[in-house]
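Of the protein chains in this complex, all but one are displayed in their positions.
Moving on, here comes chain A:
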């Protein structure tokens, strides 16, 4: 496989059309880089690992349960304090803290899972040296395609689809 090409487009519509065209011709669209989320692209490049929500659920419910156990242990076993004859295991009020704590831990776990699924933090990446790549976070739409065989036919397709600049990416 030869080096992938990075093509720069002015509008998301042009990029989507180019992606469909290159896929139809048998090239492999690897990824797209855009300044805001575009539904058609997030669907086309659906990540294989869908970790965020399961991780959040496990961490959230797990930490809430752990917090409940801590409350029960501390007030019924470790430090039983009879205040006005109230039951030591006051489950009704013991529900409040686990809710807050569980949501917090779910958020932390979800953030970690998001970074991990994205391969971040990664302060450097071969893409960052590509010409014009800094515009992908501002006003340009970039498509990364691996050509089927020779690079020339793909370059022509991309340019015909409206790419302003097509560059080879060397990892």
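Following the convention adopted for this analysis, a residue touches a chain if its C-beta (ideal position, glycine included) is under 8 Å from a C-beta of that chain, and two chains touch if they have at least 3 such contacts; residues count from 1.
Here is the rule we go by: contacts and distances are computed from a predicted model.
A.B. asks: UniProt name of the unshown chain, from "Polysulfide reductase NrfD", "sulfate adenylyltransferase", "Acyl carrier protein" or "Glycolate oxidase"?
C.D. replies: Protein name of the absent chain (UniProt record): "Polysulfide reductase NrfD".
A.B. asks: With the full complex in mind, choose from A:17, A:58 or A:127 the residue touching the hidden chain.
C.D. replies: Per the contact definition at the top, the residue touching the missing chain is A:127.
A.B. asks: Based on the whole complex, identify which of A:58, A:97 or A:146 touches the chain you can't see.
C.D. replies: A:97
A.B. asks: Out of A:7, A:41, A:154 or A:167, which is the one that touches the chain we can't see?
C.D. replies: Touches the omitted chain: A:41.
A.B. asks: Touching residues of chain A against the unshown chain: what are they?
C.D. replies: Chain A touches the chain not shown through residues 11-12, 31-38, 41-42, 44-47, 50, 52-53, 56, 60, 70-71, 74-75, 78-79, 81, 83, 86, 90, 93-94, 96-97, 99-101, 103-104, 106-108, 110-111, 113-115, 117-118, 120-125, 127-128, 134-139.
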